[in-house]
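As you look at this complex, bear in mind that one protein chain is not there, while each of the others sits in place.
Think of it as A, B, C and D in the order they're written, each chain with its own count starting at 1.
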Amino acid sequence: MSPLFFWLFSALMLIFGTAVIINRNPVASALSLVVCFIGLAALFVSLDAFFLGTIQVLVYAGAVMVLFLFIIMLLDLRAEERRRINFLAFGGGAAVAVIFFFQLYAVINHLAIANLPFPTLPQARTDDVHSVGLLLFGNYNLPLQVIGILILVATIGVIVLSKKELR
Amino acid sequence: MLLFLVFAPLLAATLILLGSPARLTALFSAAVSAAVTFLALFLYRPVPGGFQFLSSFTVSESWRIHFSLGADGLSLIMLLLAALVLLCAVWFTPPIEKSERLFYVCLLFVAAGAIGAFASLDLFFFYAFHELALIPTFLLIGIWGSGNRSSAAWKVTIYLGVGSFVLLLGLILLYRSVPEGARTFDLRDLQTIAANGGIAAPAQNQIFLLLLIGFGVLVSLFPFHSWAPEAYASAPAPAAMLHAGVLKKFGLYGLLRLALPLLPQGAQHWRTLVIVLLLGNIIYVGLATIAQKRLDWMLGYSSVMHMGYIFLGIASANLIGLNGAAVLMFAHGISIALLFALAGEIRRRTRTLVFSDLGGLGKLMPFAGFAFGLATFAAIGLPGFANFAAEVMVFFGAFRVGADWQGFHLFQIATALALWGVVISAVYMLRAYRAIFMGPPNDSTLREWKAAPDLTLTLRWPVILLIAATLIVGFFPSSLLSVLRPTFPASLAANP
Amino acid sequence: MSTLPWIALLLPLVSVFVITIATRPLRTISALISVAAVLGSFVCAAIIFFQETSAAPSFLWIDLGSTFSVPLGLALDPLSRSMLFMVTGVGALIHIYSLGYMGSDEGKSRYFAGLSLFMFSMLGIVLANNFVMMFIFWELVGVSSWLLIGHWFERASAAEAAKKAFITNRIGDFGFMLGILMVWSATGSLGFDGIATNLNRLTSHPTYLTIAALCVFCGAVGKSAQFPLHVWLPDAMEGPTPVSALIHAATMVAAGVYMLVRVGFLINASSTALLVVAWIGTITALLAALMATQQDDIKRILAYSTLSQLGYMVMAVGLASGAAAMFHLFTHAAFKALLFLGSGSIIYMLHHEQNIWKMGGLAKRLPITFLTFLIGTLALIGFPGFSGFFSKDAILALAFQRSLSIFVLGALTALLTAFYMTRLVIVALFGRPRSQMAAQSGESPAVMTIPLMLLAIPAAIGGFGFFAARFLTLPNEKEKLLVVPIVAFGCLLVGVLGAVFLYRNRSEEPISIPLFSERFYLDEFYAWLIRWTEDLLASFAGFVDRWILDGAIIRGLSGGTWSGGFLLRLLQVGNLQAYGFLFGLGVVVLLYFTIFH
Amino acid sequence: MVTLGDYLVVSGLLFTIGFAGVLLRRNIIIIFMSLELMLNGANLSLVAFSRFRLDSLGQPNYHGQVFVFFIITVAAAEVAVGLAIIVALYRARRTTHVEDINTLKF
Partner (left out) sequence: MIPAPVLEIAVLVLGMILLLGEAFAGESDRRIFAIAGILGLIAVLVASFFLATAPPSATQGFWSFYSADPLAIFFKRFALVTTILVLVMAIDYAPAIQAGVASATRQAGLGEFFTLPIFTCAGLMWMASAIDFVMIFVSLELITISFYVLVSFTRRNPLTLEAGVKYLILSALSTGFLVYGITWIFGLTGETNLGRIGVSLTTANIDRVPILFGFGLVLVALSFKIAAVPFQIWVPDVYQGAPTPVTAFLSVGSKAAGFVVLLRVLAPFLILPEVGRLLVGIAALTLIYGNFAALPQSNLKRLLAYSSIAHAGYVLVGVAALSGTSVAFYLVAYLLMTLLCFAVLVAVGSSTGDQIEDYAGLAKRSPFLAFALLIGMIALAGVPFTAGFLGKFFIFDAAIRQHQTFLVVIGVVTVGCGFYYYLKVVRAMYWLEPTTSEPLTVSALSRLTMTGLIAAIIILGVYPQPILNALR
C-alpha cells in the first residue's frame, strides 16, 4: 500500500468534496460529488475493501448521483443568484465546523491506536465479497430484512410524494 | 360510611353531568352527606386506639399504596366542617346564569377533594384528593368570578400547584426516609415507625421544612400568602366559602396529622422559623388587612391572618395548643364561610364591596346585618362563638411553652403579639361593619339599592345553620374536645 | 348547692335568645320579656342575698383532662352577692325606665335584647370564680356595650362611638388576657381561690408579679375608662340615655373596679403595682373633673363625672382598700343611675335636646325629675348626709393616711366636682327657659319617674352605716380623722359657691378654657397617634403586600419566567440554516462537556 | 507508512466538510449532498477501522464493512425520498432556498 496512492486519492476526495460545498452551480456540485465519491472508492480499495469500493461507485457515483443530477435538471436549477451573505450565519457556521474538527482532531490525537501501522493480512485471507456476503445473509439476516422493508417504504413514499397532480 | 361520604359528591357531580337537575341533586347530596357525617360523629367512640370506619383497597403492591379511608376525632371534625360548609355553600348558590351544571359540578368536586383528603389514611390519596379541587377552583374563579378573576385564577392555581408539588417532594422524602422494606404511605404504619424512632433527625429536619413550605403555601402561611386575598376576593361566594372555609384547612390538617406526629424533632428544629412566619401572618398581614378598602379583599386577608393563630397552636405542640388549633380550624371555617356568603349576597345586591361606596345597609338588610354582625364577632373571637374557645386554648397552649421566671421567651413574645393581633382584627372587622352596615346610607347609591331586599327566607336557613354551629361549639367546646381526645396522645401533655 | 344563681345568670340569656329568635317583630312583647327576665334575676338575686347561699354547681367548659380545664363556676361570697343584688336592682329599674324612654323606638326589640345580653354578661362578671370565665363575660360586656351604644347606628357619631368603645376596650383586654396568662402560667391555676392559694409562687418573683398585676389592671383601665383609655366613655353617650345610665355609669364601668377588688390580693402583693394603680386613678379623677367643667352636653358632663368617680374607686384600690372602692361603687351606682335617668327624663321631654344652654327653668316644669336630680347631685358632690359623702370620705381618709399628694389631688377633684355639678344644676334647671322646648316641656310619664324615685332613696341614705352595712363590708377606719371631712366640706363649699357665683342667670358660657372643653386634646392626640403609627403601618404593610411581595416578587417571578420563555422561543427563527447552526453548536457544546470538561 | 490516524483525519475532514456544507449552504439540494458527504466520511472511518483492527484470525473486521453496506443502502433510500420531498417543495414554492421556507417559526 503506497502512501502516495493514499495521499493522492485523499487529496482528490477532499478537494472535490470542498468543491461540492463551494460551487455555486448545483450541477457542478453534483459532478464534484461524483469525483469525490470515486476518490473515496479508491480509498476503500486501498483498504482492501474491494466490494465496498465497487458498491460505492455503482450505487453512489452511479445511481444516487444520477438521481441528483436528474432532479437538478428537472427543476432547472441554475447557478444560485448571489444573495446577500449573512456573515453572522456564515461565520457562526464556519466556526462551529472548525471547532468540531478540532475536537475530532484532538480525539484522534488522543487515540492510542491512531499510530497503528498498516497491518498486513495473512496470505490465506478470504475474499471480501465472500465474507461480507456470508455475514450479510447469515448473521445480519434480520437487519437485511428490515432494510428491505425500508426500501419498500421509501418506494411507496416516493410514489406518494411525486405522483402527478391532475387538475 | 366514609366511602359514601367521599363518593357522594362525585356521584352527584356525575349525575348532574348526566342531566339530573343540578341544584336539587347537589343540595340533596350535600344534605345526605351532612346527615351521614352526623351519624358518623354519633357512632364514633372516642376511645384510644386509632381510626374507625376503616376501609382499604390495595392500589399498588410494589409501592404499598392503598386506598384506605378511616377517621378519628380530628378527621371527623374536619369532615363535619366540610359537610356543613358544603351544604351551606350549595344552598347559598344564587341562580347561575351560565353553565349552571358545571358550577355545581365544580363545587362538588372541591368538596369531594376536601372530604377525601380528610378521610384518607394513605398519604398518596391524602395528597391526591386535595389536588382534586385545584382545577375546579380554577374554573370556579375563572368562569364565575368577579373583579380581576383571570389573574386571581391563574395565581391561585399556579401557586397551589407548585406548593403542592413541594409538598409532594416532602411526602416522597418521608416515604424514602423509612428503611427499605418498611416503606409505606400508610399513615398508621408511619406513625408506628416514627414512634419507634424510625426516622432519623436530619431527615426529619429536611422533610419538615418541605412539608412546612408545601402546606404553608396551601394555608397561605406568610410569605406564601399572596394568592389568597385576590383569589377569595374574586371567587364566587360559594367557592370562597368552600375554599377558605374547608379546603384551606387541608394544610393545617396535614401539619397536625403528619408533620407533628411523624417529625417531632423536625418540628422542634424549625420552631423559631415557624413562629416568625406565623407572626408575619398575624401582625404583618393583620396590618395589611386594616389597609384594605374593599370587603372582599379584607375578608381574604383576614382569612390569611387567622391562619397565624392556628399555626401558633400547632407550633406550641402541646395538648392545649393542638386541641385549640383543631377547634380553631373548625371555628374559622364556619365563620369565614359565613362572612364570604354574606359578602357575596351584599355584592349581588349592591354590585360593589368598596367600603366608601357602602353604608347604612343595616336598615335595608337587617337580617344580613345581624348575621354579619354575629360572623364578625365570631371572626374576632368573642365569647360564645367557637373561635373564642379555640383561641383561648391556643393562647394558653402557646404561652406555656418554655415559660419561666426569667421573662418572656419566644413563645411568650409570640403569644403577646398574637394577642395584639386580636386587637388588630377587632379594628378591621369593626371598621368594615361600621362602613357597610352602620352610618347613614349613601344617598346616591341608596336609590339603586331600593331593589336590595334582605336575605330571602331560603337563604336565611344556611346562615342560621352556620351560626348555630359556631354558637353550639362556642358554648360547649367539649362537644368537639371529647371527640378529639384520642387524636392527640396523652404523652403530649408532658410537653413544655 | 343551689341552682338559683344559675337561674339568675341565665334568665337574661334566655331572654336574648327568645327575643332574637322568636319575638323580634313583636316589639312590645320583646320588651316585656326582657323586663320579666331581669325582674326574675332580681328576685333570685334577692333570695340569694338574703339567704346567703354560698355554693352553686359548676361545669367544665373546656376539659382537657389534667392538663388544662376551664370550669364555669360561680363565686358566691359576700362581695359577689351584694354586687349581684345591686346590679340586678339597678338593672331592673333601668329596664322599666326604658319601657318608657324607648317606647316608640323602631329597634326596641334589638334594644331590649341588648339590655338582656348586657345583664347576662354583667352578672357573669359578678359571679365568675375564675379568670377565663370572667374574661368571657368581660368580652361579652364589651359586645353588649357596642350594641347599645350603636343602637342608633344610622347616626355616624353613634356608629363611630360604638366602634371606638369596643376597640379601646379591646386594647385593655389585650393586657388583661396577657395578665391572665402570666398568672396562670405561674400559679397553674385559673380560679381565684387557686391563685390565692398559690400566690407565694408569684411573690417570690416580684418583677414578674408586678408586670402580671399591671397587665391585669390594664383590663380595668379599659373597662373602667381610666386614663389613658378613658376616651371612649364620653363618646359612648351617643347611646340611648338608659344605656348610659345602666352601663356607662352604674354597672359596666364598675366592672373594672369590681374585678380589681376581686383580684385585690394579687395587686396588693406588689407595692409598685399599687402605686401605679393609685396614681392612674388619681390622674383620671382629676383630668375628668377638669374636662367636665367645660362641657355643654348634659350627658357628657355626667359622663366625665363618672370618669372622675371611677378614678376615685381605682384610687381606693390603689390604696389597697377594696372595701372603700366597693363602698363608693355602690353609692355611685345609685346616684349616678339616678342622675342619668334624670337627665334622660329631661332629654326625653325636650325631644332629645342635650345642650344645657338650651334648657333652663326646668325645675318648675319637671318637679319630680328636678327633686330627684337634686338628690343625686348632692350625693355626687358629697354633701354631708348624702350617700356620696360617706364613701368619698372613706377614700379621702385613706389617701390622707397613705399619700398626701393623692389626698390633695383628690380634694381638688372634689372641689371641681361640686363646681361642675352646681353649674349643671343652675344652668339647666334654674333660671329662665332658653328654648321653646324647655318652656313647653312637662313631666315624664310614671314609668320613668317611679324608678327615679326609687333610686333616690339609696342615693340619699345609702351612705349611712346602718343601710350600707347590710350590703357591704364597710371600710373600717382605725381612727376617725376629723380633718378629712372638714377639708372635703370646705372644698364642696368653695366649688358650689364658685359655680353659683359664676353661673347664676347666665345664658352662655362666661369663661372658656379650650384645653378643658377640648379634653386636653387627647382625642386629637390619639387620632394623630393612630394615623402615624397604626394606620401608617397598615398602609405600609398593605402597600408592601400588594406591590412588593405580590406585585414585584410574585408577579416579577412569573413575568420573568414568561419573558424567559419568550426569549427562548425566539431561538425558533424558522430558518433551516439557523437550525443547522444551533444543531451544530449543540453538538460542539455537548462534545465539549462530554470529553473536554 | 499510512497510519490509522491518517485515515481517520481524512475521513474526519470529509465529515467536517459535509457538516460545513450543511451549515453554510442555503440550497437544499446542496445541503442534501453535503449530508451524503458526512455519511461517506463515516463510511471511510468504518472501513479504516475494520481494516486496521484485524480480528483474531488476522482477517479484517468485516462487520464494519457490512455496516457500511447498510449505510449506503439507507443513504440511497433516504436520497430518493428526500429528493421527492424537495421536488414537491419546489413544485409548491418554486424554491429550494432555505431562507424562503420560514413560515413556521417561534
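The rule we apply is simple: a residue touches a chain if its C-beta (ideal position, glycine included) is under 8 Å from a C-beta of that chain, and two chains touch if they have at least 3 such contacts.
If you're wondering where the values come from, they're calculated on a predicted model, not measured in any experiment.
Undergrad: Determine which of the presented chains are touched by the chain that is not presented, and list them.
TA: Counted over the whole complex, the chain not pictured touches A, B, C, D.
Undergrad: Which candidate, B:Ile96, B:Ile158, B:Ala201 or B:Ile464, sits in contact with the chain we can't see?
TA: B:Ile158
Undergrad: For chain C, enumerate the residues touching the unshown chain of the complex.
TA: Contact residues on chain C toward the absent chain are 558, 561-562, 564-566, 568-569, 571-572, 574, 576, 579-580, 582-583, 585-587, 589-591, 593-595, 597.
Undergrad: What does the interface between chain D and the hidden chain look like in terms of residue numbers?
TA: Counting over the whole complex, chain D touches the hidden chain at residues 15, 18-19, 22, 28, 31-32, 35, 38-39, 41-43, 45-46, 48-49, 53, 55, 61, 63-64, 66-67, 70-71, 74, 77-78, 81-82, 85-86, 88-89, 91-93, 101-106.
Undergrad: Please output the residues of chain B touching the missing chain, sorted low to high.
TA: 59-63, 67, 99, 102, 127-129, 131-132, 134-135, 138-139, 142-143, 150, 153-154, 157-158, 161-162, 165-166, 168-169, 172-173, 175-176
The definition used in the following text is that only the chains that are shown with their structure count from here on.
Undergrad: Quick one: report the Å distance separating chain C from chain D, using the average Cα coordinate of each chain.
TA: 96
Undergrad: On a C-alpha centroid basis, what's the spacing between chain A and chain C, in Å?
TA: 101
Undergrad: When the centre of a chain is set as the mean of its C-alpha atoms, what distance in Å lies between chain B and chain D?
TA: Distance between chain centres, rounded to whole Å: 65 Å.
Undergrad: Which chain A residues reach two or more other chains?
TA: Residues 92-93, 96-97, 100 of chain A each touch two or more of the other chains.
Undergrad: Please output the residue numbers of chain B that touch at least 2 other chains, ranges allowed.
TA: none
Undergrad: Show which residues of chain C lie in contact with chain A when the two form their complex.
TA: Contacts found on chain C: 577-578, 580-581, 584-585, 587-588, 591-592, 595-596.
Undergrad: What residues of chain C sit close enough to touch chain B in their complex?
TA: It comes out as residues 20, 60-68, 70, 132, 135-137, 139-140, 142-143, 146, 150, 153-156, 158-160, 162-163, 166-167, 170-171, 173-174, 177-178, 181-182, 184-186, 205, 208, 534-535, 537-546, 549-550, 554, 558.
Undergrad: What does chain B use to touch chain C in their complex?
TA: 155, 158-159, 223, 226, 230, 284-285, 287-292, 301, 318-320, 323, 360, 362-363, 370, 377, 382-384, 388-389, 392-393, 395-397, 399-400, 403, 405, 407, 415-416, 419-420, 422-423, 426-427, 430-431, 434, 437-441, 477-478, 481-482, 485, 490, 493
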